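All protein chains but one are shown at their positions in the complex.
Naming follows writing order (A, B and C), and every chain is counted from residue 1.
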């Protein structure tokens, strides 16, 4: 547990806040762009869930890895992805992470251990397991955090991934972001029992944490990461949280209201950025700095947007590139 | 629990033994045919596991349903399938259950609620769930027993089927036959935790029973069936048992010995037929009748074989029939 | 019948209407899938209000098991219609489609009917990228044992949807998402259309264009343009791919002697190749010039609009292919 202890102590609290603010600023910008009709494709925003991605990634090194989801912007930024390259990808530009081939649901940065957002719900579970397998086989001291949603918890690959990583003691942290909705369905209506309990039959610890409390998530992740690095195998964490926005931007045209207003209000009152800021201020942090940080991050995102917008569209012919790697 | 109680009391103990004897005789015949090279395709024998199928099916009515596996002969006979039509199918004859199109792994008798053996490990789990769904939607007082193996317990569809049947309170009994091997692998090497525990996170009761004790299986099944009929939803039963034979007939040519001899000996000493016979004799049953029953069942199987052997092969052209039902 | 046409009905509304009619006429029809109560694409909209939650069931994200449960339910008295939302998700559940739904009847020697429908939106819908833009019809055609319906107009969609639900066999019903917002006439009383019957959407003498789903509209436009150049193009919409109305196509090519196939799908081992091969075999003596295919490129669908456009069907390609085919004469 030495590493977990060290990581807990070394935490840069303001840095955590700044990263959450970056995600918030990025998503706000994306929202605005979508509204103006400037964004192609599907967009699923992470607003309200920032504490999960930031808390979990705060205990990872660059060489550690994550797999992400269709709601992945927050995970990627938390893991250090470049907002410029992300924004360019969202706008379908040549300079984007995937040269415009991927878009919001498929951003990848292998150099940062980001093994991919995924458009298939649950698709990252086997991939994260394989990443853990590689670490195990090669004897590398690395871990993989697999983000997945409450909806994804009903895919059979969760069961398989838990079993496989248990029998092989793989260094994988299965992190369920329970925002209580599967698209427009209340997840509890289609899900039996507690998600955190789903690892128990495999002898894997499963815990529930407040996903709007960045330090609580960090703490749970640190414990799981320490366990993984010690060779003791996988863990499951269920982080309870909420998305302030719709399932995807633009849902209003067909969804109508589908969540109780007081539920929405209650969760917005527990906005993870506000919660954390208040806590830090209560603990003596200078209040002004938070607005500054937010402004700085907003500027950064504006720059990212300018970079993206000024970038060229990919050449049509490039659509035929990148399918196969050249053989030696 | 009234039904369970009634069924428990009405049991025809000698009938249970006779059905187990029928399965044993059938499988012995199949084994002999395979050895002589008279049997096409793959054959997986049920010898040693008879108490599971017979115990479970003894609490079902004709209109109740089962899904079976690649090791399905025992389940089908337990549910009342006709040995003649089964044997004819195994020999690929026109008179077989599937007119020779299915073979050992695909025998079906919809009139007896036998929804199918299955060559895909775990393939029956969703199908059984759907059968339960039909009963639920139509308000029928029926149950479905889904037989599956310990190896199949690692397929993700188990997780999904448990969840789906829990949220919809489906009258399905998931019955895992744990014979401790997944082909030539010890299942415990590739399986985390106890299989019986895998339902708990879904709020579904899970129990372990001695799968070589036909009355213990019957008892557990009766409880689960009563629960299902009362609208309280699914159950999981893990029946511990052992196959006396190989994974498939003919494995010797490549498998070599892969199970400890004393393990095999121990389980054969607990042969479910012998155990049950001894118990009945201890309870006062006349010992001679058991040999008579076994002989009678062996004769029945010999007749089935003769029927099969004398049946014609299907016409080659019939290979093109039966793919689509005629539209009205 | 034309009097009773409801004009300008959306494709999605037409399907929803047909589904409602199918549920009303037969109590054993149920609808299940993720968000079928709310209806993401719109084809199950309002059904839950009409028929209640016993027959309209929101399901969890467990495609393999929900797809498979339709097999079990269809074998035991229901007629399930499952909405898979995007056809890319078929891959998650393909075992239950390919090894179970499409096999059980045959393997059982015809003992059981499996009246079930797998509905899915399909194909590119504008930068939905590689995992939400597949067109799996060719792959499904290769399986055998499952019917494949892929209509091009609201009227056809409504009639074929009713027919699919009534059909005693497993049917995949695909809604080309490029057409989700398109409109057309639909009869007030929806009558079933025959599964396996193509429609000549435009008659012509010089060349046969076989076009699938959203390609039909593009082919018709090209045909209209080419009329000015004196080219008389026949446009055939197979409407259903399994079974396929080969007679309609071979009869047409026997007259025109020329074939262009337009298929919104990757080329290799796709439906277009099958049609070219089949017609080449059957109409060899009739063919006056080289048959041609217009398809997507053999790559996944990329995200960026410019790239998506580059790999999918473009009208100019259809025009070129038809022009070249008409110009061809004999072996040249």
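Quick note on the criterion: a residue touches a chain if its C-beta (ideal position, glycine included) is under 8 Å from a C-beta of that chain, and two chains touch if they have at least 3 such contacts.
Owing to the predicted nature of the structure, the values given are computational and were not obtained by experimental measurement.
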**Message:** Using the touch definition from the header, name the shown chains in contact with the chain that isn't displayed.
**Reply:** A, B, C
**Message:** With the missing chain put back, one of A:99, A:180 or A:277 would touch it. Which one?
**Reply:** A:99
**Residue of A:90, A:128, A:239 or A:273 touching the missing chain in the full complex** = A:128
**Complete:** Touch with the missing chain holds, among B:102, B:130, B:171 or B:211, for B:102
**Message:** Touching the absent chain: which residues on subunit C qualify?
**Reply:** 88-89, 91-92, 94-95, 97-99, 102-103, 106-107, 129-131, 134, 138-139, 141-145, 242, 244, 266, 268-274, 276-278, 280-281, 284-285, 287, 289-293, 298-300, 302-303, 331-332
**Prompt:** Which positions on subunit A touch the chain that was left off?
**Reply:** 65, 67, 96-102, 106, 108-110, 115-116, 118-120, 123, 125-135, 137-138, 140, 144, 156-157, 160-161, 163-164, 167-168, 321-328
**Item:** Missing-partner contacts on subunit B, residue numbers
**Value:** 40-42, 89, 92-93, 98, 100-103, 105-106, 118-123, 151-152, 154-156, 182-185, 189-191, 254-256, 258, 313-314, 316-320, 323
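One rule holds for everything that comes next: only the chains that are shown with their structure count from here on.
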**Prompt:** Looking at mean CA positions, which chain is nearest the middle of everything shown?
**Reply:** C
**Asked** From the centre of subunit B, which chain's CA centre is farthest?
**Response** A
**Request:** Calculate how many whole Å lie between the centre of subunit B and the centre of subunit C, each centre taken as the average of the chain's C-alpha atoms.
**Result:** 40
**Asked** Whole-Å distance, subunit A centre to subunit B centre, using C-alpha means?
**Response** 45
**Prompt:** How many Å are there between the centre of subunit A and the centre of subunit C, using C-alpha atoms for each centre?
**Reply:** 37
**Complete:** Flagged in subunit A as touching 2+ other chains are 154-156, 189-191
**Complete:** Within subunit C, the set of residues that touch 2 or more other chains is 59-60, 62, 64-65
